[in-house]
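Of the protein chains in this complex, one is absent; all others appear in place.
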Amino acid sequence: MLKENLVYDRPEGFTDTPTHYCPGCTHGVAHRLVAEVLEEMGVIDKTIGVAPVGCSVFAYNYFDTDFVEAPHGRAPAMATGIKRVMPDRIVFTYQGDGDLASIGMGEIVHAAARGENITVIFINNANFGMTGGQMAPTTLPGMKTSSSVNGRDVEIQGYPIKVSEMLSTLDGVGYCVRRSLHDPKNIRLAKKAIRMAFETQARGLGFSLVELLSTCPTNWGMTPVNSLKFVEEHMMPFYPLGDYKISDAIKQIKI
Amino acid sequence: MLKENLVYDRPEGFTDTPTHYCPGCTHGVAHRLVAEVLEEMGVIDKTIGVAPVGCSVFAYNYFDTDFVEAPHGRAPAMATGIKRVMPDRIVFTYQGDGDLASIGMGEIVHAAARGENITVIFINNANFGMTGGQMAPTTLPGMKTSSSVNGRDVEIQGYPIKVSEMLSTLDGVGYCVRRSLHDPKNIRLAKKAIRMAFETQARGLGFSLVELLSTCPTNWGMTPVNSLKFVEEHMMPFYPLGDYKISDAIKQIKI
Amino acid sequence: MQKEIIISGFGGQGVLFAGQVIAYAAMDSGKQVTWIPSYGPEMRGGTANCTVVIADQEIGSPLVKNPPLVIALNLPSYDKYEPMMQVGGTLVVNQSMVDRGAKRADINTVFVSANEIAEQIGDKKLTNMVAVGALLAALPEVTIETLEEALKAHLPARHQHLLPKNYEALRRGFESAKEQLAVIV
Amino acid sequence: MQKEIIISGFGGQGVLFAGQVIAYAAMDSGKQVTWIPSYGPEMRGGTANCTVVIADQEIGSPLVKNPPLVIALNLPSYDKYEPMMQVGGTLVVNQSMVDRGAKRADINTVFVSANEIAEQIGDKKLTNMVAVGALLAALPEVTIETLEEALKAHLPARHQHLLPKNYEALRRGFESAKEQLAVIV
Amino acid sequence: MPKELWKGNEAIAEAAVRAGLEAYFGYPITPQTEVLEYLSRRMPELGRAFVQAESELGAINMVYGAACTGVRVMSSSSSPGVSLMMEGISYIAGTEVPAVLVNVMRGGPGLGNIAPAQADYNQAVHGGGHGDYQAIVLAPASVQEAIDLTVLSFDLAEKYRSICMVILDGCVGQMMEPAEMPEMKPVHRENWDWNTDAKMGKRERRILSSIYLDPVEEEKMNLRLLNRWRTIEANEVRYKEYFLDDAEIVIIGFGTAGRVALSAVREARAQGIKVGLLRPITVSPFPHKVIDQLAGRVDAFLVTEMNSGQMLEDVRLAVKGRVPVEFYGRMGGVVPFPDEILNEIHRMAKVKLSADVHPRDAWLERMAHV
Amino acid sequence: MPKELWKGNEAIAEAAVRAGLEAYFGYPITPQTEVLEYLSRRMPELGRAFVQAESELGAINMVYGAACTGVRVMSSSSSPGVSLMMEGISYIAGTEVPAVLVNVMRGGPGLGNIAPAQADYNQAVHGGGHGDYQAIVLAPASVQEAIDLTVLSFDLAEKYRSICMVILDGCVGQMMEPAEMPEMKPVHRENWDWNTDAKMGKRERRILSSIYLDPVEEEKMNLRLLNRWRTIEANEVRYKEYFLDDAEIVIIGFGTAGRVALSAVREARAQGIKVGLLRPITVSPFPHKVIDQLAGRVDAFLVTEMNSGQMLEDVRLAVKGRVPVEFYGRMGGVVPFPDEILNEIHRMAKVKLSADVHPRDAWLERMAHV
Amino acid sequence: MPAKGWIEVSDIYCKGCELCISACPQEVIELNMSHLTPKGYHPAHTFKDGCTGCAICALVCPDAAITVYREVTKAVPVPA
Partner (left out) sequence: MPAKGWIEVSDIYCKGCELCISACPQEVIELNMSHLTPKGYHPAHTFKDGCTGCAICALVCPDAAITVYREVTKAVPVPA
């Protein structure tokens, strides 16, 4: 096979380790996009990742960068610690919705408010995947989970939190957008957003976060393909895709 | 003196205990307004307050209601615990900006998101009063505190958090407004807002919060009168007064 | 009396339920019993196993290192547990998923084509019950009848119509094992 | 040698700084020294006090129950510490804030009109220094000269111009006390 | 009630319900999640309060709030989650309100793993939170005991206005055993003289707080807690004895380590070795007295735990060097098999033991092969 | 360097700076706040990292992150704040990264008060976080010691890839004493073989985590920690002796309780009573050995603490019942005066002591008057 | 003609913060420098006539130290 024939190959940002994710789980897609962006920006060598507690707890096995493993929800604090002593490194967290929006709410809000110059990849799959599919702050109204078996009753179990909308009210936030991983077009847009988020950091323009609507075929009890449909039909209407905050300086960035 | 001569008297919601607040500190005004509202609504007898850690740690000494004392920042969680088992009681927290917006961010966001049927009186005095005036999440850009002696540098120390703006993005919030305690007119408006917040709770209409711009003459190093001017001239432009969220059901309330 | 049983196989083979049914039957026979799943790194997919201990008296360890009774529903399980077994123990092997013979002569190995038998009965999911039936041939403390009762009592309502097929699976497994054990003995 | 001093008064009377100056002077005289504020419920307003211990050897307890040396700048302090004092100790009382005489005869009570003297010198804030001067009359381990040196070294730059007045306060207090102590002895 | 096959975690949940649990606040974590999931269904069914909190920090403070009103309330978690509750637990202790907390312990430190462990003994028994306080700590070894001790935990918590913890390892949480549930106790609110459930026209207002700004007052409060603890020590020690009458070697182990030891003890007895087992059920208050007495008549002790020897030190405190105390532990989620403990018994029966070297050091040498 | 009058908290802050502190993360709390305030000015001045975190939870995890990169980092807090750090501490221990944490202890449990106390001894020494780990814990009794031990804490933390805590009571934190600062050490980054500071073209990637999903691997990690701890125990025990040579009664106390005891000892010696003092400087590793030796030749011990007798149990473990161990404690922020301890010495010199009743119980009886 | 009113300032509660002084539309309040409260503050008092009983001073007082009275002439709403 000739080099010039190659259209797409596994990104260099990845290690050889196969992921432990369930078949068709779009955590894998999000991983791949991050790896591609780091490769394209040529920053693999100076990147330090912070893995969360959640299904992506082993994220550190898959990226060819240094990695640390945070306590549940505390990745933004760890990332702050790292970035403050190593300001020339690229530091990112990769967090699920239980991790970021439930237990880790205090840390993410404050990292954002401080304008901490880190990048957050936020995987919203509307449940706690790792512990067996319990209700997350992002679980849709009426959605059944292992801790809301009759469907989330918002009157008793509370309303879902729209993370991007909430965080974009904070002045420290440079870049905050929501994308989805459910079809090729949206995956491309997601990758562009991830790129922009890392560029924001590389240029020192403040806190950047990309929220990605993602699937959990296992706990949703659906095939991977149907899970993508669920994202499109149920999650997207509730969690509108869009740019929630892009600071003027970041709007200037051309890539 | 005839009863009919009486125009204003110390509210019954208060105990006889003089407060420990510094002279001119508007924590006292906020207290008085809450006491007046509880009295006017006739709910003193069924109210349980939750005191924070902060200058108002001894709030429990002043109101003639049952009271508990929360760990720093956790008042909304304690209030949740109380309200869930005593849904017919009136439960409120009284919290400072360090308590609510710094260490207690996770708890307040989630109580709000859950639409927890409690009332939060939130005293924004732009610093940690009790521990000697350190920077709070609400400290204004450039403002000097004992942990930002050269004035808050937002690039390094982060941007202030606008709590009402942020929380009003949450669906569980019924009532969320910002008022000020710096002059008679605004004090009257603040009292109306506190009344509305408690009415929201009494009618089961969800989470209610009144943010009150307040002074800290001691740590600001100003006379009480000048502190009121500081609120008007510096805090109000940064923290605009207004109704950030009033649900439709609450708008119907007539008092 | 104390008997320890390990049941092991792939995730979807009904390993945990098989153990529970034995545990129910033992309980209904007035025995002490413990059932414990292996839960661990391999939570998602991979092999699953559980340990059932049946005894007359208060049970100590719910886990066992050298089991006298094992059901291995697939090759990895067979490979793993054969060397661990107690001398003289009985190992029920699902021949449908295994392409080798016994390596140990000091235990009784019973080969049952559990998949085939289950398919013959008309439900692939009965593989586990065929194997359980086979095990009963070496576990006199639990009779086929109590096991049937246990199944009846504990199969979820929506599966109750499958009871006759479950019974058949048990008996086919039992017969197959009894023949082999008769030869061995 | 070990001497313990408690200095007590209202919040704004410069109690803590008075203790620090003595501590500096003791340190500069090559002594061991500890200074500790009372911090507690009465953080905001109310009375303030600090304890200074001066010794030749490693100091044990930085707090003392029965002090031999006390400065009481107001009545509550006087009331509080008079009964606690060691027999034979010296208690400097700010007569300007106190309207009663001594209750104990087994200690030396020195009355100094610290406020008046300070005002005479021209700065009400020097009350504490007048009292410190008075104390020195009973604390031979620290000379007026070292205390002046200490003041010079540690008074913030913006107050350095006040040094002469501080010196005067010290000496006026010292003189006043020496007279009284001479009588007592 | 007839026996049913119950999974440990679900049994605890149902037992709590039957004991009159009015509110549960928790956060998912393996291997405890079944408690939360079970109650997420069961509590609303009964019209009682269930909240999946935002975190363990949220959960313990919801517990704290509800506890102040005087109702029966609990949370459950596993090791890392329980660490997050330390401040709250200290507050609950300092406020003297009753609350129940279940810790289904897993391998640590840090994120560790989800396998069964007993390494939070010290945290529970010797105070993981700040300040002087003692928690009542119960350690079930079977599903039936998990049920019984859960019920007991509410009674003890209320009786002594204390935090009461049930600590079990993942084995007991995940295991199924036949067990009998107690009758359903109707929820009834006691007329406490301390709870803050609002005046309601009936009484003066009440305050619940853990502040005692004056050290002397705080010291009095500390003394009150300590004296109460002496009563608890006098009345509430529980343990189970096996073959102790003529035992020359006594094994001490709690929870799963204790029941694994039971298998080894039976085997050793079958071999004619005079060995017995003491299984503490309350690890706090600790059964010091019975160990003290045993130390006067037996030849040696073997402490076995699924940690590095935490309870070991409490045993050594009781034995006071009179006879050798040996240790055998497995850590990090490894559950010992009976034969490992049997080996230790054989070793102890053979060689002359010394009380000089620390048993942990000796054990570490023996573990060099791992 | 000439001696200067330093306040304990500020001295710790400056000592850390001189030891090469590259980052501080903390949250205000009395009586520790001066550490944070001092560093909020000092660190930026030197171009080093200072963040006032959103909470202690945030702070400890910022410390954890920075520690992973291999730089010198610390946090400080006081009792309730330290309780909030328990999960993070367990993670730091489990990841084997060096970090320093200062606890200026106050009265508790719960919110308690801001007066000096030593009631977090157990939390620090016996593990307040989940899982098996040990922290190195240093207990200064003076401002100079606070400086020296702060510097030492960074060295020890790095040497053993361990969490190292400095625990002091509010007295030492608020006190001023003449003290000598060490020279300013230039910040220099070591070439560790474990830190995650990015590959930077020089090496393979590195991971730092506390997960060991396989229990056997976790057990190996636990054993590694334990064996390291044996080295620490062998090499790093520190204590100070006073008048021990001919002592018949030995007092043991750390921090302020230890120095208050010194005053009592001097007084007793002046009265001809043969009493000495052992002041542990490392409370973890604990000076077991020297106490063991003393127990062979002295008549009795008196443990004195500003808590209910937490270190007491460690002393009793070392003494093993050979001679009586008595206890005298004050709690809740009360600092004992020397005469209280002198009274105890007199009592001990007079009456015949028994090793039978628990010293805490006996003390509680004596405290009945409070 | 404005209503005639008067106020009482509690010695127990007043801390002499002067907020009432700067808020009083009639400018009839000042600190009583010849009196010290038990807590050591100079309390507020009216030093001249002109109080209308408008209760604005009570509205701004952080210590609920002021009781306001008025001659009953016509109905005036209490401060809300």
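Observations, loosely collected:
The first chain written gets the first letter, and so on, giving A, B, C, D, E, F and G; residue counts start at 1 in each chain.
Keep this in mind: a residue touches a chain if its C-beta (ideal position, glycine included) is under 8 Å from a C-beta of that chain, and two chains touch if they have at least 3 such contacts.
Every value quoted in this text rests on a predicted model; they were computed, and no experiment measured them.
Where chain A meets the chain that is not shown, the touching residues are 1-2, 4-11, 14, 16, 18-19, 21-29, 31-32, 35, 183-184, 187-188, 191-192, 217, 223-225, 228.
By definition in this document, only the chains that are shown with their structure count from here on.
Counting C-beta pairs in contact across C-E and across B-E shows that the higher total falls to B-E. The greatest centre-to-centre distance from chain A, using averaged C-alpha positions, is reached by D. Inter-chain centre distance (chain B to chain G, centres taken as mean C-alpha positions): 25 Å.
The geometric centre of chain A is 39 Å away from that of chain E, both derived from CA atoms. In chain B, the positions touching at least two other chains are 22, 57, 69, 71, 102-103, 105-106, 109-110, 114, 137, 157. Counting partner chains per residue, chain F has residues 30, 51, 54-55, 57, 80, 87, 91, 95, 110-111, 113-115, 209-211, 213-215, 333 touching two or more of them.
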